[in-house]
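Only a single protein chain was left out; the remaining protein chains are all shown in position.
We call the chains A, B, C and D, going by the order they appear; numbering starts again at 1 in every chain.
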Amino acid sequence: MLEELTAGFPILSCILFLPVLGAMALWLLDDEDMVRTSALAITLVELALSVFVLLRFVPESAAMQFAERVRWIPALGISYHLGVDGISVLFVGLTAFLSVLVVVYSWDTIRHQVKLYMMCLLALETTTMGVFVSLDLILFFVFWELMLIPSYFLIKLWGGGAERHYAALKFVLYTLLGSVFMLVGIALLNINFHQWASLHHTDQSYSFDLLELLSAPIPMDQQILIFWLMFMGFAFKAPIFPFHTWLPDALLEGPIGMAVVLAGLKLGTFGFMRFSIPLLPDASQSETVVTVVVVLGLCAILYGALMALVQPDFRRLLAYSSISHLGFIVVGLFSLNYQGLQGSLLTMINLGFSTAGLFFIAGFLYSRQQSTQLSAFGGMAKQVPLLATFFLIIGLASIGLPGTNGFVGEFLILLGAFKAKWWFGAVAVLGVIVGAAYFLWYYERAMLGPVGKAVKQTMSDLQLREMVIAVSLSVMILWIGLYPSPFLRIMNGSVQALVDRLNHGTVAALESPAAEKGR
Amino acid sequence: MGEYALLYILFAPFAGALALIMVSNRQPMLVRGIAASAAFVSLIASVYLFYAYDPVKGGFQFVQKFEWSRQLGISLHLGVDGIGTPLVLASSVLLFTGIFVSWHIRDRAKEFYIWLLILAAATIGVFMSLDLFFLYFFYEMSVIPMYLLLGMWGSHTKQYLEMTDAEGLKLRDSVGFIFNFGSNSKEYAAMKLVLFLSAFAVAALMGILLIYKYSGLDTFDILVLREQAHLMNIPVLGTTLDKIIWVLVFFGFASIAPLWPLHSWSPVGHAAAPAATSMLHAGVLMKLGHFSIIRVAFEILPETTREMMPIAAVLCMFSIVYGGFVAFYAKDTKYVIGYSSSSHMGYVFLGMAALNYISLSGAVIYMFAHAMATGMLFAMAGWVYDQTHTRDLPSLGGLSNKMPFISGCFIVGCMASIGMPGTVNFIAEIMIIVGSWEKYPLQVIVAVLGIVLTMAYLFKMMRSLFYGPMNQKYSHAHDAVSVVDRLPLLVMIAVSVGFGIFPMHLYDVVRSGVDPLIARITQVVPVAQSGDGLGVRGEATIPPATRHVPLVANNPVPLIPHLSRGNE
Amino acid sequence: MVPLSAYVAVSAILFITGLLGVLIRRNFIIVLMSVEIMLNAANINLVAFSHYLESLAGQLTALFIIAIAAGEAAIGLAIIIVVFRGKISTNVDEMNVLKW
Amino acid sequence: MSDLTDLLIKLIPIFPLLAVISNGLLGSRYSHDMAHRLAWGSVGLSFLCVVGVFADILRTGTAHEVIVYQWIFGGDLTINLAYLVDPLTCVMLLVVTGVGFLIHVYSVGYMHGEAGFTRFFTYMNLFMVSMLLLVMGNNYVVLFIGWEGVGLCSYLLIGYYYDKVSAAKAATKAFVVNRIGDAGFLVAIFLIFVNFKTLDYTKVFAQVGQLSTEMATAIALCLLVGAVGKSAQFPLYTWLPDAMEGPTPVSALIHAATMVTAGVYMIVRNHAIFDLAPVAMDVVAFIGGGTALFAATIGLVQTDIKRVLAYSTVSQLGYMFLGCGIGAYTAAVFHLMTHAFFKALLFLSAGSVIHALSGEQDIRKMGGLSKKIPWTYRLFLIGAIAIAGIPPLAGFWSKDEIMAHAFVHQHFLLYGIAAVGALLTSFYMFRLTYVTFYGTSRMDHHAEAHVHESPTVMIGPLVALGFLSLVGGLMLGFPPEHGWLHRFLGPVVGSAGEHEASVGVVIALMVAATAIALIGWGLAHYIYHVSPPTADAWAQKFSGAYTTLMNKYYVDEIYDFVIVEPMKRLGAMLDWFDRTVVDGLVRGVGQMADWGSAGTTWIEKYIVYAGLNIIGYGNHLAARRGRKVQSGMVHHYVAIIVAGLFLLALVVQFLVQM
Partner (left out) sequence: MVAVFFAYFALVSIAAGVLTVSLKNPVHCGLALLALLMHVSGLFVLLNAEFLWAVQVIVYAGAILVLYLFVLMLLNLKADERYFHSSYLYFLGPAVGGACYVLVLLLRSPYGGVKGDVPAAAVLEHGDTYAVGIKMFSDHLLQFEIIGVFLLGAIIGAIVLAKTPKSIEDVTGKK
């Protein structure tokens, strides 16, 4: 069922390496405007390629498409294996899209070391893309880890906060801590495959290939162990409550561009969907795992929302709202039914527009007031009506107003949660209420009412570049909100395959002697 | 021509040293030129060696044997297997780069280069010795030049330099000397290093001599000894002789590795040494320990190794955590790197202790990888020291504006040291983890946490070196701009990243050396014969068995049974 | 028949005597003489064993020792003369410049 | 014909949507005239479409289901953007588009010269779109889109004067409180999906029989939570009076005529489920009755003209709920319609008053306006009479039908509540009328100078609404229980628990209701017209009750104290928790690592390092002593050699003896 559709032209490799090669090319440029233009051109080409992939993608199919596979370290079963299916292909587009916007945003907001910044940004794009398109666990891990480097420097060198060094280090250490555990988990998968393969006399004795690992049964206790190990990696990255404390710091101290990528691309939860659940279906379905993870998710929903309620800093608020949203995603994922998975996947994409969009808004605010603290705002709508409008549109998407993309995802998640266990959904619904409360309350205090004392009188409304960002985000938000069908069609096949895998459950049945005899 | 590669590699530095004796210090370019060309010859020959080594054939290749004393059974027996080859390559790369790193040494440059060449040559000699006598000979020979290199061209710690008052001077020479952790003179470091290593070398020597005596073969030849020496179960002193020998050899050589708690010499030594020496020392000299253990203990006492290796597995944990912690706390660039090296050597021991194809290959690759990574770091720490004349982290900072190239390379070095994917360290790390998990899960967990720790202290160092506010005192510091300055770093980065992305040949070579060794130790024919992976390289085809792998795996496509193995 | 032990005993006593001479005399020349006594004691020993073990190696060695004693005397006395020239003394206590 | 109807149905929401897009994106480019023409024009076109559809349905009597496109799908879930137009929808559509059109027209005059003129009409049209989706949707999710959409528009329009703090706060409050209800509604949707595996009305109602009573009760209660939020019933009514911060047409359209009735619509739409859950029905009825009375009492003493009307709205909605709760669905819808007419009329008239007084809303600063703005006065009076329930105006018929239904079905308590509520309604409405239009003028002179009758564009719609208020009840609902509306809605809401009452009883009840209304009027007439000081005297006399009512039973304060403040405090506490405990743990781990490294370094320094150094130092000391051995004296050396020899001899001897 999950056969690979191999296209002739290695378009995924092109997508993958275009930004980093572009970054190297930027090295040669000196003129700052030239650097900006080139970076924009690169990201635009990347976006065009991604759109091409999306257009050529065969929807309603679970197959790995545009697959490329080159043996890398054959002896260990490591290969350079790329491919996209319904789960990952949207992220490719999203990454490319956000990268363009970040470059556009950074055009005049980044004033020092522009070249280096753009290079870091492009490198980050490559690594992020790599995470999404890798089908080999080691390759995935490679990009997963490499991502830390540009992120670290983006936070450290271009962050606005005083604590940015601390935040950068915290981010990197936190993520690394999780990912080393994940590495162990990956190694265990490999070992398990090796044992299975040597029992069944197949050619490949070691493999890190996702598709091959899927074919090997894993004993239950092993699955649980691996699940938790991988959980560490993904949970730290996601971040899932209570592993989240790096996020507010990183988002607050880092530059907006970095925050957009960090908050917009839900790598951790993608990891769950891509690796944990399909590879470890039995563990993912086990009572303890589901309960623990979902309870964490529910805690995150409420905790994040309540925290967001009292944050005076908009970026901090966004960080906690992000945590709250991740709670939704986790709950959806571990509802382990069609709607839950689909909703989570869609929500991951959605947040790429809405949360990322709010960070852009925060950036717009920041570039006007040099702060995202509430004390710097008040009655801004009078001064910057357009900004206020887009703020509201994107914000409403983030709280899941019907008609915006947020609703579709959230609705599916809640539906899935209800299907799984009614109280999952019942608790999660509370998040919807508080979600509206924190956003609107902040919006009210920042944007509405009489013009605040600290608000500068000579404040301009959105510039052209900012308009481009805001409008394109809004268009996407409304598109997915009103006509999500193309997106749903793309993901349906893979989600169905995932659900089937979960339903058919364990492959460990193969291990039983009867099955052995049968063959 | 090709079969004499080992001789070129080994004797080119010696010849260079001899030639240097003839020239005067007043012609610095000539001095450097001779040193560099000697190193270059060695490098070219080792690259040739590395790529000419036939991993399919395996075993010891390029063997040269010259009788030295027939009565005593000593001969200059040279040869490399899959384990020695990459290490020889690493040594000559570090020698070559070390020459360039120390390009700007003005004080007695000739002598410096002579000793550096001898040091490297001796190191290389160990990696290719197939004779216990010469192995020990080169081993000791590599220790002695360190004394001079440290004592003459080394640097003092900050605290030591600050102790200029009468009180401090008194402290240097009194009971205070006992607690002089942060205030070492280079002489102290040199003395400590040489005495420590010599003392433990003597233990190793005793082991070697016991092997010689009790094997009853009247030969030091490893190839003969490993086939014919039967040292098992000779009762002595309440235990068996082989265990005594093993312990002597293991700890004797582990001191240079350095295995906790025998590490105390190493950070001091690294810190005091000039950059090139640190590079060579941390890069390859420490690997002499592992290599010698593999050569002597693993080859000659396989069964004992199997029994006793858990010792290493226990100690390596301490090594990793302890080194990491101290590195985290250290305030001196080279101390940080030094302790990080001693921490990282714990990974190698872990890989060795698991006694498994993957993990031991990982350990060997880690040695190679660490040589490059730590070489880079020391080279750059040396550059910073040359520019600022201090290794004190708190007083440094903000240098990235002054030296963007160096800071960029430093990042790469740090990443390599952490084992960031894309560098060969990552390959090694993952192999060690994969290989050791079955046997030592706890250690693996400690090891991966050690990675986090590594990142913590390296990033901390990076920050305090290159970022933050800059001390105006160092405003004259400048970047590496000339080719000569950049070349060594670029070479090491290229090697590290190159093998990180294309590790196939390295892996094949190492596997060809490791496989027979492990087979000897575990006495089990490997299921995973590396033959599968060796021939095929970079092919885009998918093996037939795995082409259609279903997602729903409880209904898999029947996998083609392999007829040649199993089923009997 | 005189037992071998007797010769050995005589040689031992002579050796000790010579040794004491080396240890306690201050005059360098006497020290040298004491060395001669020790050499003689050794000779007695060698010859006695040679006789009792019916081998000529002992006698030959004794012969060589005599030759060495001659050489020793020549060099030693020469040194004494050189030192005496510089120090106007043959007192060994004054010849301690080689100490740490 | 059916195809044409389908097309018309599809077109209904599209006209306002196009107006939204045009005004929203390009509104700043063209004149206000263009903007408002687009706005009311589009609503008018929709209204025409509705009429067309209505005609078709009236003719054929069949419901139309139109699928626009697949919206959300995957797995076993398919949600279409689809419309279901049946008689109930038709009635709602007529009200929404009809009243909406009138209010749009009215707004042209009322909003003339406002800064955000275009914005206002954009929001209004957006509201129309949402409301249309709400009533037209063929499944719960489309209903929910409209549901939240109208909530959003309500938010936007309440916050229309966003630079007023009170408006901004009211807007937020409206949204958040609505959101609480929406959450309940969402839960209901999920429960429905879990039970029926579909969300389409037709499919759900087809299988509704298999539902257990408990589940039905659960679903019904969750739906009720949604309805309570949207329709401003107790305990979630508090947002509606605050919502009067919006412009008056908004209050008329959204907070009186259409949006707030969505809850009623929803309950009626889901009557099949409610019918299965008697407990839930009782809850609905009592919430409705309670709210009707409760809000009416508050309305007695309010001094803001719009607030009085707002509480009256809450109260009237309570009647509708009451109607639903006792199964009088048709009556509830009937009241919904008549209420739409007369409450819109009242609000618009009030708007006209406010317009005349340049924005003054406090009735204590009005008085004697009947001469100055006679048209407004007359129309307001019609509205007041209609709401008070005096025949033959619209309000009487619908309200009486609900009360009669309650009486006939033995819900005497509810009947009693409703009757008291009716008395109070009549009283406060006429109080409002008297205080505003009679007596002496209490206006300040500045305002008084500018008092003027509203322009035709405002009065026109008022007249239309006045007409509807006058005859709407007779037209739609006469004779009681058997009017046109009942026949029309019959197929949809069924005739659950029809209890045919005798004509005598019906007439008796009518008389009683009329009497109650007249008593209320009389009281008001006496207190506020004949002897005005009585009011103040009574206020003095019952100052405790008066203050309580004045402060709306302190409900807002209680909510603040019980929910909002604890929530914020909980947030603050969690923030503290996050910073100190969670982050503290992380920092603690870091600190541990730090301490660990410090400890390790200590060991390194004072044990490993110093240990080695002690060996070295021992050597050093020994050498310092030992070098004395190197005395340079030959005899010393010799002595040592000899001693060594002796030792060696001893060792040898020892070994030999061994």
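The rule is simple: a contact is a pair of C-beta atoms (placed from the backbone, for glycine too) under 8 Å apart; a residue touches a chain by one contact, two chains touch by 3 or more.
Given the structure is predicted, the values throughout are model-derived calculations rather than measurements.
Shown chains touched by the hidden one, complex as a whole: C, D. Where chain C meets the chain that is not shown, the touching residues are 1-2, 4-10, 12-14, 16-21, 23-27, 29-30, 32-34, 36-37, 40, 43-44, 47-48, 50-57, 59-60, 62-64, 66-75, 77-82, 84, 90-91, 93. On the side of chain D, touch with the chain left out of the figure occurs at residues 635, 639, 642-643, 646, 649, 653.
Convention: only the chains that are shown with their structure count from here on.
Of the two interfaces, C-D and A-B, the higher number of touching C-beta pairs belongs to A-B.
Averaging C-alpha coordinates per chain places the centre of chain C 124 Å away from that of chain D. Rounded to a whole number, the gap between the C-alpha centres of chain A and chain B is 40 angstrom.
Not a single residue position of chain C touches two or more of the other chains.
Among the residues of chain D, none is in touch with two or more other chains. Within the complex formed with chain B, the chain D residues making contact are 593-594, 596-601, 603-606, 608-610, 612-614, 616-617, 620. On chain C, the positions that touch chain D within their shared complex are 19, 22-24, 31, 92-93, 95-100. Residues 1-3, 62, 68-76, 138, 141-146, 148-149, 152, 156-157, 165, 169, 172-173, 176-177, 180-181, 183-184, 187-188, 190-191, 194, 198, 200-207, 209, 211-212, 214-217, 278, 497-498, 500-501, 504-507, 509-510, 519 of chain A are the ones that touch chain B when the two sit in their complex.
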